[in-house]
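In this view, the complex is presented without one of its protein chains, the others remaining in place.
Letters A, B and C mark the chains in the order given here, with residues in each chain numbered from 1 onward.
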Amino acid sequence: MDLSLLTYEEGDWTVIAVGGEIDVYTAPKLRDALVDLVNKGRYHLVVDVEQVDFLDSTGLGVLVGGLKRVRANDGGLRIVCTQERLLKIFRITGLTKVFAIHDTVAAATET
Amino acid sequence: MDLSLLTYEEGDWTVIAVGGEIDVYTAPKLRDALVDLVNKGRYHLVVDVEQVDFLDSTGLGVLVGGLKRVRANDGGLRIVCTQERLLKIFRITGLTKVFAIHDTVAAATET
Amino acid sequence: MTQVRLDVLPDAAYVRVARLVAVSMARLSGVDEEVVEDVRLAVGEACGRAVAAHLQHGLVEPVSLSFEGGRGLAASVVDRVGLPAARGHDAVAVLLAASADRPGADVDLVAGDAPAVLALLEGLAQQVEVRTGADGTMVDLRWGTAG
Partner (left out) sequence: MTQVRLDVLPDAAYVRVARLVAVSMARLSGVDEEVVEDVRLAVGEACGRAVAAHLQHGLVEPVSLSFEGGRGLAASVVDRVGLPAARGHDAVAVLLAASADRPGADVDLVAGDAPAVLALLEGLAQQVEVRTGADGTMVDLRWGTAG
(Lines give C-alpha, C1' and ligand atoms only; values in the text may rest on other atoms or scores of the structure.)
Protein backbone atom coordinates (compact mmCIF):
# COMPACT_ATOMS: atom_id res chain seq x y z
CA MET A 1 0.00 0.00 0.00
CA ASP A 2 2.88 2.34 0.74
CA LEU A 3 5.99 3.58 -0.97
CA SER A 4 9.53 2.88 0.18
CA LEU A 5 12.50 4.99 -0.85
CA LEU A 6 16.17 4.13 -0.41
CA THR A 7 18.71 6.70 -1.57
CA TYR A 8 22.42 6.03 -2.05
CA GLU A 9 25.40 7.33 -4.01
CA GLU A 10 26.94 5.39 -6.86
CA GLY A 11 29.92 7.31 -8.29
CA ASP A 12 28.61 10.61 -9.63
CA TRP A 13 25.04 9.37 -9.51
CA THR A 14 22.44 9.38 -6.79
CA VAL A 15 20.27 6.29 -6.91
CA ILE A 16 16.72 6.31 -5.56
CA ALA A 17 15.49 2.73 -5.18
CA VAL A 18 11.70 2.82 -5.04
CA GLY A 19 9.47 0.04 -3.72
CA GLY A 20 5.70 -0.43 -3.49
CA GLU A 21 3.01 1.55 -5.29
CA ILE A 22 3.61 4.88 -7.01
CA ASP A 23 0.13 6.27 -7.36
CA VAL A 24 -1.87 9.39 -6.65
CA TYR A 25 -1.51 8.66 -2.95
CA THR A 26 2.23 8.12 -2.73
CA ALA A 27 3.56 10.11 -5.71
CA PRO A 28 3.94 13.30 -3.61
CA LYS A 29 6.43 11.48 -1.39
CA LEU A 30 8.56 10.56 -4.39
CA ARG A 31 8.27 14.08 -5.79
CA ASP A 32 9.41 15.55 -2.47
CA ALA A 33 12.41 13.22 -2.44
CA LEU A 34 13.39 14.24 -5.98
CA VAL A 35 12.94 17.95 -5.26
CA ASP A 36 15.03 17.54 -2.13
CA LEU A 37 17.89 15.95 -4.02
CA VAL A 38 17.84 18.65 -6.69
CA ASN A 39 17.83 21.32 -3.98
CA LYS A 40 20.93 19.65 -2.51
CA GLY A 41 22.65 19.93 -5.87
CA ARG A 42 22.23 16.34 -6.98
CA TYR A 43 21.47 16.61 -10.69
CA HIS A 44 22.43 13.10 -11.80
CA LEU A 45 19.68 10.82 -10.63
CA VAL A 46 18.85 7.17 -11.22
CA VAL A 47 15.35 6.03 -10.24
CA ASP A 48 15.34 2.27 -9.77
CA VAL A 49 11.75 1.00 -10.10
CA GLU A 50 12.54 -2.72 -10.03
CA GLN A 51 10.69 -3.11 -6.72
CA VAL A 52 7.68 -1.07 -7.80
CA ASP A 53 4.41 -3.04 -7.96
CA PHE A 54 2.21 -0.35 -9.41
CA LEU A 55 2.83 2.85 -11.34
CA ASP A 56 0.16 5.21 -12.64
CA SER A 57 0.13 8.48 -14.57
CA THR A 58 0.68 10.57 -11.44
CA GLY A 59 3.86 8.58 -10.83
CA LEU A 60 4.93 9.14 -14.43
CA GLY A 61 4.23 12.83 -13.96
CA VAL A 62 6.57 12.94 -10.96
CA LEU A 63 9.31 11.25 -12.97
CA VAL A 64 8.83 13.70 -15.85
CA GLY A 65 8.87 16.57 -13.35
CA GLY A 66 12.13 15.25 -11.88
CA LEU A 67 13.65 15.01 -15.32
CA LYS A 68 12.72 18.63 -16.07
CA ARG A 69 14.31 19.79 -12.81
CA VAL A 70 17.64 18.03 -13.32
CA ARG A 71 17.76 19.04 -17.00
CA ALA A 72 17.33 22.66 -15.97
CA ASN A 73 20.64 22.09 -14.16
CA ASP A 74 22.28 20.22 -17.05
CA GLY A 75 21.74 16.94 -15.25
CA GLY A 76 19.98 13.70 -16.12
CA LEU A 77 17.41 11.29 -14.73
CA ARG A 78 17.69 7.66 -15.74
CA ILE A 79 15.37 4.79 -14.99
CA VAL A 80 16.26 1.23 -14.04
CA CYS A 81 13.47 -1.10 -15.11
CA THR A 82 13.20 -4.61 -16.54
CA GLN A 83 9.60 -5.30 -15.47
CA GLU A 84 7.57 -5.84 -18.62
CA ARG A 85 4.44 -4.37 -17.01
CA LEU A 86 6.14 -1.08 -16.22
CA LEU A 87 7.98 -0.93 -19.54
CA LYS A 88 4.59 -1.27 -21.21
CA ILE A 89 3.40 1.82 -19.32
CA PHE A 90 6.47 3.83 -20.34
CA ARG A 91 5.93 2.68 -23.93
CA ILE A 92 2.20 3.49 -24.06
CA THR A 93 2.81 7.02 -22.78
CA GLY A 94 5.74 7.66 -25.12
CA LEU A 95 8.16 7.98 -22.21
CA THR A 96 10.60 5.35 -23.52
CA LYS A 97 11.68 8.16 -25.87
CA VAL A 98 11.99 10.63 -23.00
CA PHE A 99 13.86 8.56 -20.44
CA ALA A 100 16.98 6.47 -20.77
CA ILE A 101 15.84 3.13 -19.35
CA HIS A 102 18.49 0.66 -18.20
CA ASP A 103 18.47 -2.97 -17.07
CA THR A 104 20.65 -2.48 -14.00
CA VAL A 105 21.86 0.27 -11.70
CA ALA A 106 25.39 -0.58 -12.85
CA ALA A 107 24.45 0.08 -16.48
CA ALA A 108 22.58 3.27 -15.57
CA THR A 109 25.52 4.73 -13.65
CA GLU A 110 28.23 3.62 -16.08
CA THR A 111 29.06 6.93 -17.70
CA MET B 1 -9.40 -16.54 -3.14
CA ASP B 2 -9.98 -20.25 -3.38
CA LEU B 3 -10.35 -23.17 -1.07
CA SER B 4 -7.95 -26.11 -0.84
CA LEU B 5 -8.91 -29.46 0.66
CA LEU B 6 -6.54 -32.28 1.63
CA THR B 7 -8.11 -35.45 3.02
CA TYR B 8 -6.21 -38.21 4.79
CA GLU B 9 -6.77 -40.98 7.32
CA GLU B 10 -5.40 -40.83 10.85
CA GLY B 11 -6.32 -44.03 12.75
CA ASP B 12 -10.12 -44.21 12.91
CA TRP B 13 -10.44 -40.56 11.89
CA THR B 14 -10.61 -38.88 8.52
CA VAL B 15 -8.85 -35.54 8.54
CA ILE B 16 -9.86 -32.76 6.12
CA ALA B 17 -7.16 -30.08 6.09
CA VAL B 18 -8.72 -26.90 4.71
CA GLY B 19 -6.81 -23.92 3.33
CA GLY B 20 -7.83 -20.51 2.00
CA GLU B 21 -11.19 -18.81 2.39
CA ILE B 22 -14.36 -20.58 3.51
CA ASP B 23 -17.07 -18.18 2.45
CA VAL B 24 -20.30 -18.08 0.51
CA TYR B 25 -18.31 -18.78 -2.63
CA THR B 26 -16.29 -21.77 -1.53
CA ALA B 27 -18.42 -23.27 1.26
CA PRO B 28 -20.34 -25.53 -1.19
CA LYS B 29 -17.06 -27.24 -2.09
CA LEU B 30 -16.38 -28.04 1.58
CA ARG B 31 -19.97 -29.18 2.09
CA ASP B 32 -19.71 -31.52 -0.91
CA ALA B 33 -16.50 -32.98 0.49
CA LEU B 34 -18.13 -33.62 3.88
CA VAL B 35 -21.27 -35.12 2.33
CA ASP B 36 -19.06 -37.32 0.18
CA LEU B 37 -17.15 -38.66 3.17
CA VAL B 38 -20.36 -39.39 5.10
CA ASN B 39 -21.79 -41.18 2.06
CA LYS B 40 -18.64 -43.32 2.03
CA GLY B 41 -19.28 -44.28 5.65
CA ARG B 42 -16.71 -41.99 7.26
CA TYR B 43 -18.46 -40.74 10.40
CA HIS B 44 -15.41 -39.66 12.43
CA LEU B 45 -14.18 -36.45 10.90
CA VAL B 46 -11.57 -33.88 11.89
CA VAL B 47 -11.68 -30.54 10.08
CA ASP B 48 -8.31 -28.82 10.38
CA VAL B 49 -8.78 -25.08 9.79
CA GLU B 50 -5.24 -24.00 10.71
CA GLN B 51 -4.57 -22.87 7.13
CA VAL B 52 -7.90 -21.06 6.74
CA ASP B 53 -7.57 -17.29 6.23
CA PHE B 54 -11.23 -16.38 6.32
CA LEU B 55 -14.34 -18.07 7.68
CA ASP B 56 -17.84 -16.66 7.56
CA SER B 57 -21.29 -17.83 8.67
CA THR B 58 -21.84 -19.90 5.54
CA GLY B 59 -18.66 -21.80 6.40
CA LEU B 60 -19.88 -22.27 9.97
CA GLY B 61 -23.18 -23.53 8.56
CA VAL B 62 -21.35 -26.17 6.54
CA LEU B 63 -19.45 -27.33 9.62
CA VAL B 64 -22.69 -27.50 11.64
CA GLY B 65 -24.31 -29.41 8.77
CA GLY B 66 -21.41 -31.86 8.73
CA LEU B 67 -21.71 -32.36 12.47
CA LYS B 68 -25.43 -33.14 12.15
CA ARG B 69 -24.73 -35.69 9.42
CA VAL B 70 -22.06 -37.60 11.32
CA ARG B 71 -24.06 -37.45 14.57
CA ALA B 72 -27.00 -39.03 12.74
CA ASN B 73 -24.60 -41.94 12.26
CA ASP B 74 -23.27 -41.90 15.84
CA GLY B 75 -20.11 -40.23 14.64
CA GLY B 76 -18.32 -37.00 15.50
CA LEU B 77 -16.81 -33.93 13.86
CA ARG B 78 -13.91 -32.24 15.60
CA ILE B 79 -12.15 -29.01 14.72
CA VAL B 80 -8.43 -28.28 14.84
CA CYS B 81 -7.90 -24.56 15.39
CA THR B 82 -5.47 -22.37 17.32
CA GLN B 83 -5.97 -19.16 15.30
CA GLU B 84 -7.36 -16.55 17.67
CA ARG B 85 -9.36 -14.87 14.87
CA LEU B 86 -11.23 -18.06 14.04
CA LEU B 87 -11.70 -19.06 17.67
CA LYS B 88 -13.31 -15.67 18.19
CA ILE B 89 -15.82 -16.49 15.44
CA PHE B 90 -16.64 -19.87 16.99
CA ARG B 91 -17.04 -18.17 20.36
CA ILE B 92 -19.28 -15.35 19.11
CA THR B 93 -21.63 -17.79 17.41
CA GLY B 94 -21.75 -20.13 20.42
CA LEU B 95 -20.12 -22.93 18.44
CA THR B 96 -17.32 -23.50 20.97
CA LYS B 97 -20.05 -25.31 22.92
CA VAL B 98 -21.12 -27.33 19.89
CA PHE B 99 -17.75 -28.43 18.54
CA ALA B 100 -14.82 -30.07 20.27
CA ILE B 101 -11.96 -27.77 19.24
CA HIS B 102 -8.40 -29.10 19.53
CA ASP B 103 -4.95 -27.57 19.18
CA THR B 104 -3.49 -30.28 16.96
CA VAL B 105 -4.62 -33.08 14.68
CA ALA B 106 -2.84 -35.48 17.06
CA ALA B 107 -4.97 -34.25 19.99
CA ALA B 108 -8.16 -34.36 17.91
CA THR B 109 -7.61 -37.95 16.81
CA GLU B 110 -6.37 -39.27 20.15
CA THR B 111 -9.42 -41.22 21.28
CA MET C 1 -21.86 12.03 4.79
CA THR C 2 -21.48 8.93 2.64
CA GLN C 3 -18.08 8.95 0.97
CA VAL C 4 -18.35 5.72 -0.93
CA ARG C 5 -21.50 3.91 -1.97
CA LEU C 6 -21.62 0.45 -3.47
CA ASP C 7 -24.70 -1.05 -5.12
CA VAL C 8 -24.53 -4.74 -5.96
CA LEU C 9 -27.05 -6.98 -7.68
CA PRO C 10 -28.19 -9.78 -5.37
CA ASP C 11 -25.59 -12.41 -6.22
CA ALA C 12 -23.27 -14.20 -3.81
CA ALA C 13 -20.29 -13.23 -5.97
CA TYR C 14 -20.55 -9.56 -5.07
CA VAL C 15 -20.36 -10.17 -1.34
CA ARG C 16 -16.62 -10.47 -1.92
CA VAL C 17 -16.56 -7.08 -3.65
CA ALA C 18 -18.36 -5.58 -0.66
CA ARG C 19 -15.81 -7.10 1.73
CA LEU C 20 -12.93 -5.63 -0.28
CA VAL C 21 -14.45 -2.15 -0.30
CA ALA C 22 -15.08 -2.39 3.44
CA VAL C 23 -11.47 -3.37 4.09
CA SER C 24 -10.17 -0.61 1.84
CA MET C 25 -12.33 2.02 3.53
CA ALA C 26 -11.30 0.75 6.97
CA ARG C 27 -7.61 1.02 6.07
CA LEU C 28 -8.08 4.51 4.58
CA SER C 29 -9.80 5.48 7.84
CA GLY C 30 -6.85 4.31 9.92
CA VAL C 31 -8.72 1.46 11.58
CA ASP C 32 -6.30 -0.91 13.39
CA GLU C 33 -5.28 -3.89 11.29
CA GLU C 34 -6.74 -6.26 13.92
CA VAL C 35 -10.09 -4.47 13.72
CA VAL C 36 -9.94 -4.41 9.90
CA GLU C 37 -10.53 -8.16 10.03
CA ASP C 38 -13.68 -7.57 12.09
CA VAL C 39 -14.84 -5.03 9.49
CA ARG C 40 -14.18 -7.49 6.66
CA LEU C 41 -16.24 -10.23 8.26
CA ALA C 42 -19.06 -8.07 9.65
CA VAL C 43 -19.71 -6.16 6.42
CA GLY C 44 -19.56 -9.43 4.51
CA GLU C 45 -22.14 -10.95 6.87
CA ALA C 46 -24.45 -7.94 6.60
CA CYS C 47 -24.14 -7.91 2.80
CA GLY C 48 -24.63 -11.68 2.51
CA ARG C 49 -27.74 -11.42 4.67
CA ALA C 50 -29.16 -8.65 2.49
CA VAL C 51 -28.35 -10.50 -0.74
CA ALA C 52 -29.92 -13.69 0.64
CA ALA C 53 -33.06 -11.74 1.58
CA HIS C 54 -33.38 -10.36 -1.96
CA LEU C 55 -32.85 -13.79 -3.50
CA GLN C 56 -35.34 -15.37 -1.14
CA HIS C 57 -38.00 -12.82 -2.11
CA GLY C 58 -37.12 -12.72 -5.78
CA LEU C 59 -36.05 -9.08 -5.68
CA VAL C 60 -33.75 -8.18 -8.56
CA GLU C 61 -32.86 -4.69 -7.29
CA PRO C 62 -29.40 -4.06 -5.91
CA VAL C 63 -28.40 -4.17 -2.28
CA SER C 64 -26.75 -0.90 -1.17
CA LEU C 65 -23.75 -0.30 1.03
CA SER C 66 -22.63 3.14 2.21
CA PHE C 67 -19.32 3.88 3.86
CA GLU C 68 -18.15 6.85 5.81
CA GLY C 69 -14.62 7.05 7.12
CA GLY C 70 -12.73 9.54 9.16
CA ARG C 71 -11.52 8.53 12.59
CA GLY C 72 -13.09 5.10 12.35
CA LEU C 73 -15.62 3.68 9.94
CA ALA C 74 -19.39 3.58 9.56
CA ALA C 75 -20.87 1.03 7.17
CA SER C 76 -24.54 0.84 6.35
CA VAL C 77 -26.11 -2.09 4.49
CA VAL C 78 -29.61 -1.77 3.07
CA ASP C 79 -31.94 -4.34 1.54
CA ARG C 80 -35.42 -3.73 0.12
CA VAL C 81 -37.41 -6.59 1.58
CA GLY C 82 -40.42 -5.09 3.36
CA LEU C 83 -40.86 -6.11 7.01
CA PRO C 84 -42.81 -4.82 10.02
CA ALA C 85 -41.25 -1.55 11.22
CA ALA C 86 -38.99 -1.94 14.27
CA ARG C 87 -35.72 -0.71 15.77
CA GLY C 88 -32.98 -2.11 17.95
CA HIS C 89 -33.69 -5.42 19.67
CA ASP C 90 -37.21 -5.50 18.25
CA ALA C 91 -35.79 -5.18 14.74
CA VAL C 92 -33.42 -8.08 15.43
CA ALA C 93 -36.41 -10.12 16.58
CA VAL C 94 -38.22 -9.23 13.34
CA LEU C 95 -35.25 -10.40 11.27
CA LEU C 96 -35.00 -13.67 13.22
CA ALA C 97 -38.71 -14.31 12.80
CA ALA C 98 -38.55 -13.49 9.07
CA SER C 99 -35.72 -15.95 8.57
CA ALA C 100 -37.35 -18.75 10.55
CA ASP C 101 -39.15 -20.12 7.48
CA ARG C 102 -35.96 -20.06 5.42
CA PRO C 103 -34.60 -23.33 4.16
CA GLY C 104 -32.02 -24.85 6.50
CA ALA C 105 -28.29 -24.24 6.47
CA ASP C 106 -27.76 -27.38 4.43
CA VAL C 107 -29.15 -26.07 1.17
CA ASP C 108 -27.27 -23.61 -1.02
CA LEU C 109 -27.39 -20.33 0.82
CA VAL C 110 -25.76 -16.98 0.51
CA ALA C 111 -25.64 -16.35 4.24
CA GLY C 112 -25.34 -18.45 7.35
CA ASP C 113 -28.35 -18.91 9.60
CA ALA C 114 -29.80 -15.69 10.93
CA PRO C 115 -28.89 -16.19 14.62
CA ALA C 116 -25.26 -16.76 13.66
CA VAL C 117 -25.21 -13.73 11.34
CA LEU C 118 -26.73 -11.45 13.96
CA ALA C 119 -24.39 -12.79 16.65
CA LEU C 120 -21.43 -12.00 14.39
CA LEU C 121 -22.67 -8.48 13.71
CA GLU C 122 -23.11 -7.83 17.44
CA GLY C 123 -19.81 -9.48 18.26
CA LEU C 124 -17.65 -7.84 15.61
CA ALA C 125 -18.94 -4.27 15.27
CA GLN C 126 -18.34 -1.75 18.03
CA GLN C 127 -21.87 -0.48 17.50
CA VAL C 128 -24.75 -2.09 15.62
CA GLU C 129 -28.09 -0.58 14.80
CA VAL C 130 -30.79 -2.46 12.95
CA ARG C 131 -33.92 -0.86 11.55
CA THR C 132 -36.64 -2.79 9.72
CA GLY C 133 -39.52 -1.29 7.77
CA ALA C 134 -41.80 -1.51 4.77
CA ASP C 135 -38.96 -0.20 2.57
CA GLY C 136 -36.48 -2.76 3.78
CA THR C 137 -33.86 -3.30 6.46
CA MET C 138 -30.90 -1.12 7.36
CA VAL C 139 -27.97 -2.53 9.28
CA ASP C 140 -25.61 0.17 10.58
CA LEU C 141 -22.17 -0.94 11.74
CA ARG C 142 -19.66 1.34 13.43
CA TRP C 143 -16.07 1.17 14.54
CA GLY C 144 -14.09 3.95 16.15
CA THR C 145 -15.46 7.45 16.05
CA ALA C 146 -16.64 7.80 12.45
CA GLY C 147 -19.44 10.08 11.38
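One rule holds for everything that comes next: a contact is a pair of C-beta atoms (placed from the backbone, for glycine too) under 8 Å apart; a residue touches a chain by one contact, two chains touch by 3 or more.
In this text the structure is predicted, and so the values were computed from the model without any measurement.
> Where does the absent chain make contact, in terms of the chains shown?
Per the contact definition above, the missing chain touches A, C.
> Which of A:S4, A:S57, A:T82 or A:T104 sits in contact with the chain that's absent?
A:S57
> Pick out the residues on chain C that sit against the missing chain.
Residues 1-9, 11, 13-14, 16-17, 20-21, 24-25, 28, 62 of chain C touch the chain absent from view.
> Mind pulling the chain A residues that touch the left-out chain?
Residues touching the hidden chain, for chain A, are 23-25, 28, 31, 54, 56-62, 64-65, 85, 88-89, 91-94.
Convention: only the chains that are shown with their structure count from here on.
> Using each chain's Cα centroid, which is most distant from the centroid of chain C?
Farthest by centroid: A.
> Roughly how far is chain A from chain C, centre to centre by C-alpha average, rounded to an integer in Å?
For chain A versus chain C, the centre distance works out to 44 Å.
> Roughly how far is chain A from chain B, centre to centre by C-alpha average, rounded to an integer in Å?
50
> Measure off the straight-line distance from the CA centroid of chain B to the CA centroid of chain C, and report it in whole Å.
26
> Going by the contact rule already set, what residues in chain A reach two or more other chains?
Residues of chain A touching two or more partner chains: there are none.
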